[in-house]
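All remarks here apply to the structure that follows.
What you see is the complex with one protein chain gone and the rest in place.
Now for chain A:
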Amino acid sequence: MTALHRLTVAETRLFLRDPVSVIFGVLFPTALLLGLGAIPALREPADEFGGVSFVEAWAPAALALGLGIIALQQIPVAMATYRERGVLRRMSTTPVHPGAMLASQLLVALGAAVVAGLLVVLSAWAVLGVPLPQQPLLFAAVFVVGFGALLAVGTLIAAVAATLRLATGLATLAYVVAMFAGGVFLPQFLLPDALVRLSAYVPPGVPTLLDTWSGAPAAAGGLPVMLQVAIMAVLAVAVGGAAAKLFRWE
């Protein structure tokens, strides 16, 4: 436990020292949302936005963009770097399993995601007048499970990519695909029906986040919230399990 604790402290320090990870992983979604919120028309509730404001309908998507950067960009690249540079190999000569270092990285990623999420929710509420999540516990559960599924995909990429270059390429591809299929580039009500239905299956589950945040009726794509949570949980466990099986230390 001491070692995992120390490792998590060390990984947190390393995360905070890298300005790119802090700016893009933690601050970016809030900056994006506040930037769009600076346009008055986007703050006004309107019928064509499903009765809420644009920023309210789109806020979960901003969050998803940030979560995707942490889970699908930073994690696979960090893990592949550790492997390629022999950080994991070095650690495997000590009494501590290198898995402890990966576990601590995932903990740091979760911490960063929680901070990013709080920033988005609180700044949307304080600055843009977007209500706080209507079902806070469920929202938190959806958030954690959805992020877990994203992390699983990121870890799978780190597991199968033999080189850092390949990991970076796959990570970028996964990010773009997940963000497009997840329907984050536009508010849910503007998306084609097929994409809305698909996005319920794509981590982190933007329609589920929207459902539990604002309860906007058009968002769910027809699926009950608990089913959407279950989909993310199954994804997280299945993909995460595959990643753990396939992971190579060197």
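As a convention for this text, contacts are C-beta pairs under 8 Å (C-beta built on N, C-alpha and C of every residue); 3 or more make two chains touch, one makes a residue touch a chain; residues count from 1.
Throughout what follows, contacts and distances are computed from a predicted model.
The hidden chain: which UniProt name fits, "Cytochrome c-type biogenesis protein CcmH", "Multidrug ABC transporter ATP-binding protein", "Segregation and condensation protein A" or "Sigma-70 family RNA polymerase sigma factor"?
"Multidrug ABC transporter ATP-binding protein"
Check each of A:Leu14, A:Leu122, A:Leu173 or A:Leu186 against the chain that is not shown and name the one that touches it.
A:Leu14
Touch as defined at the start, partner being the missing chain; which of A:Leu34, A:Val96 or A:Ala140 qualifies?
A:Val96
Name every residue on chain A in touch with the hidden partner chain.
Per the touch rule, chain A residues meeting the hidden chain are 2-3, 6-7, 10, 13-14, 17-18, 82, 85-87, 89-90, 92-96.
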